[in-house]
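All protein chains of the complex are present and in place, except for one that has been dropped.
Chain IDs A and B follow the sequence of writing; residue 1 opens each chain.
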Amino acid sequence: MSKTDPGNYFEDFRPGQVLKHATPRTITTGDVALYNALYGTRFALFSSDEFARNCLDGRTLVDPLLTFHMVFGKSVPDISLNAVANLGYAEGRFMAPVAPGDTITASSEVIGLKENSNRKTGVVYVRTTGTNQHSEPVLSYVRWVMVRKRDEAAVVGEAVTPDLAGAVAAKDLVLPMGLRMNTRVYDFAVSGAPHAFEDYEVGEKIDHVDGMAIEEAEHAMATRLYQNTAKVHFNQYERAKDPSGRRLVYGGVVISTAKALSFNGLQNAGLILAINGGRHVNPYFAGATVFAWSEVLDKADLGPCGALRLRLVATKDRPCADFPDKDAAGAYPPEVILDFDYWAAVPKRG
Amino acid sequence: MSKTDPGNYFEDFRPGQVLKHATPRTITTGDVALYNALYGTRFALFSSDEFARNCLDGRTLVDPLLTFHMVFGKSVPDISLNAVANLGYAEGRFMAPVAPGDTITASSEVIGLKENSNRKTGVVYVRTTGTNQHSEPVLSYVRWVMVRKRDEAAVVGEAVTPDLAGAVAAKDLVLPMGLRMNTRVYDFAVSGAPHAFEDYEVGEKIDHVDGMAIEEAEHAMATRLYQNTAKVHFNQYERAKDPSGRRLVYGGVVISTAKALSFNGLQNAGLILAINGGRHVNPYFAGATVFAWSEVLDKADLGPCGALRLRLVATKDRPCADFPDKDAAGAYPPEVILDFDYWAAVPKRG
Partner (left out) sequence: MSKTDPGNYFEDFRPGQVLKHATPRTITTGDVALYNALYGTRFALFSSDEFARNCLDGRTLVDPLLTFHMVFGKSVPDISLNAVANLGYAEGRFMAPVAPGDTITASSEVIGLKENSNRKTGVVYVRTTGTNQHSEPVLSYVRWVMVRKRDEAAVVGEAVTPDLAGAVAAKDLVLPMGLRMNTRVYDFAVSGAPHAFEDYEVGEKIDHVDGMAIEEAEHAMATRLYQNTAKVHFNQYERAKDPSGRRLVYGGVVISTAKALSFNGLQNAGLILAINGGRHVNPYFAGATVFAWSEVLDKADLGPCGALRLRLVATKDRPCADFPDKDAAGAYPPEVILDFDYWAAVPKRG
């Protein structure tokens, strides 16, 4: 038996199969410092323990995207080591907050399989769950990836395609225990802006103005921090043979960079509650400057706080004052690299 | 009301105005690890909890420059987002030590305003204060920046220029509570050198010999860690239009790099007590190797320890064996990038 892990190929997956991923990971303030250094995020909830404790009944928490990247990274060796492309996300819900000291384990259930007509590849749908040391789920999401077959001739089962929600319903959003964000506990004077739930309107678009270049060393450090092993991010020797000649940047780095940029306009919407969907619509290589804009898609009053459903669009080397977007046929300009749909908690003025 | 922060322009400032800056920041051992990785600093007080506890009656602390960068970073969005140049610092005093777990907030008071004769820009003087979670000031300093006017035609008030001290007086230096540095508590055998307060003479110059190159990824990570948002450090797309074509390195990165280099010769003078002044006399871009030399400007016996007033001069791609300096007219050679004047605590032999 070879001791080297070749990863799974399309024909290795079975509907209902559960894969327990390797390497549990204790999240620390060291990881948080690196997250800050790599993206420059400024949301007060994750920057200040004092600020967090006011809103969370004495608790602190890390940026849910850090948890997402850690869980995603663990799933890579089993799910997407032989992937051609990461196609999308859906039904992502953060179910319990993660604080420094918590240890995260991840597993995935295969919920769909569909061979492509070329018979060289197929699409694998998995529901991945991150769990803390108390066996509580902290995050669950679906992603689908195009995976190579080991043997083109292999005969595979009937196509199974999961029925996925277009967005997480507001009633299914889970607030971190004890979370309350209103004028009594949320300090708008230091959060970066006075804008509350009441100030955002559905259809509103916000250009986040700022731009951020990412270096090879930066995306590689981020991706290694998450113990994501996808070869395309690290193996330059192999990548030199690709037409780009470059290492591909992990899409999560673009998500976190764009989310950090969104502070300028969404200063109080740092806390992601759900990931409704997301697509990396064009590749991003190190060196280009990332810009971003957001659109308010929906609003919901959750009681202890409000929630905004937001669309976050990121570009490379193209400022977003004119909100670059897909055309009527759904085609994106080449500078658009990310179209990400999520719910975020926001403080209420009341 | 736009939700994107455009920053303040010269005509937005008023004498006496107080700006409470966004994003309180909890300092952690993760930040300290990054500080070490980015500058390679070796001063024992900040490297070893055991060493610190011996000198600080059981307490530990982080490098005051880390605190400085954090406080400075917070002030950028309100003070210098539309700055043309950061002109200088004065009257900087560290008033209480910061340890991992402390949360820092920052605010600035406008203490001077002077429109330039071209009426396109003006100089804004602010006194910026960093405060910990107990509302104790940890740092106060003055800086002045040249800021653009939004509207050249705007009529502004009378010039107000603050009366700034050339240096912090020795009697105004604040020692961290419990600090004592003498042969009974200060372990010269592991601090890196036997040199004590008594061994330094006013006028003495020290070449720090070593050189340190800084990469784009390194200065960008440092500057993001401090949540400093100045576009010149990050937005490569915009910077490509500048004659340099390069991102400008945050001046604080040069200060910390030069301070770390100064270990070789000032091994026991790591603890900065005050910043008397500082100027970034030429721009620094990534890739060049930083060298540094120091001059002892003054000495003061503070009782529990000594203090040296030091001038730290940094260069790029020029070793400092011949102490490159400004000429009689005050003009600096193009390789000199920093002229920084500070007080540091040093152990006494007694």
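Quick note on the criterion: a residue touches a chain if its C-beta (ideal position, glycine included) is under 8 Å from a C-beta of that chain, and two chains touch if they have at least 3 such contacts.
As the structure is a prediction and not an experimental result, all values here were calculated from the model.
Novice: Just one of A:R224, A:R279, A:K299 or A:R349 touches the chain that is missing; which is it?
Specialist: Of these options, the touching residue for the absent chain is A:R224.
Novice: Out of B:F13, B:F51, B:Y125 or B:Y250, which residue would touch the omitted chain in the full complex?
Specialist: Only one of B:F13, B:F51, B:Y125 or B:Y250 touches the chain omitted from view, namely B:F51.
Novice: Residue by residue, what part of chain B touches the chain that was omitted?
Specialist: Contacting residues on chain B, toward the hidden partner: 28-34, 36-40, 42-44, 47-51, 189-193, 195, 199, 206-213, 215-218, 264-267, 287-289, 291, 317, 319.
Novice: Considering the whole complex rather than only what is displayed, give the residues of chain A touching the chain that is not shown.
Specialist: 1, 3-5, 20-26, 28-31, 33-34, 77, 101, 103, 105, 133, 215-217, 220-225, 227, 229, 231, 234-238, 247
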